[in-house]
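Every protein chain of the complex appears in place save one, which is left out.
Then we have subunit A:
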Amino acid sequence: MTHHTHEDTAPPEAAATDHRRLLEIRGVSKEYVSVKGASVRALDDVNLDIGDGEIIAIIGPSGCGKSTLLRMVAGLDTDYEGTIEWTRAPRPGRDIGFVFQEPALLPWRTVARNVSLGIEVQKDRSDLPTDRVDQLLELVGLRDFAKSYPKELSGGMRQRVAIVRALAYDPRILLMDEPFGALDAITRDKLHDDILRIWAATRKTIVFVTHSVEEAAYLADRVVVMSPRPGRLRSVHQVPLDRNRDAATRQLPVFAEFAGMLRGELA
């Protein structure tokens, strides 16, 4: 690790050099054709490199194409112009963890069986500890609800289940679409620290969409700001903080200054 002190905002390209490149997004554009035949340019010439082990936040106004971009990276949307190239192609069903904008839990499965779904459907995951699901549920404070059904949980609890479901099979890259939007501030802060802890232990690549500039600043190495109609990358900012972040980080003047700058970019 070389970037413990990025006290000033480094140029965007510098960040990727700290990490081996994992993903290269080049000239990606996407047009949706509406039922009436009118076309909406959801993404326009998006270029972005994502390094292995990097945490990237994507922010931007509603409708600027954040979900669309994330779905493309996940391989859920393959109908676009441009290229998304991986240094090492993700193995289907194994390397990508995705947290959707809604929890999307299977109502007929218990919480534990929802979390274990991704492990169940893979061939041989004897590399994972047998109490993996319990550990993850413990992590998000839901161990007592392992045998409950999703409809018995609150919205925030469901979203926590969805997050650990995406982590359960130990994917290389974690993609999250507004994962913390439905949570109260305390749970959100706790999950932020959980995510950072998971990152510290596994060095997963994490790309997440958020509407909160504080969340972006607290979690990310780099923040991608998008602008709407057509969806473009407006700017990419290196977060001027080292990787060791905790509650005190939010009190730092540089944190407030950076978050304020992001807020200004969004306006």
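We adopt the following convention: a residue touches a chain if its C-beta (ideal position, glycine included) is under 8 Å from a C-beta of that chain, and two chains touch if they have at least 3 such contacts; residues count from 1.
In this text, contacts and distances are computed from a predicted model.
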item: Chain not displayed: protein name in its UniProt record ("Sarcosine oxidase subunit delta", "Nitrite reductase small subunit NirD", "succinate dehydrogenase" or "NitT/TauT family transport system permease protein"); value: "NitT/TauT family transport system permease protein"
item: From A:37, A:92, A:129 or A:253, residue that would touch the chain that is not displayed; value: A:92
item: Contact residue for the chain not shown (choose from A:24, A:45, A:102 or A:170); value: A:102
item: For subunit A, the residues touching the chain missing from this view; value: 71, 74-76, 92-94, 96-98, 100-102, 104, 106-108, 117-118, 121, 150-151
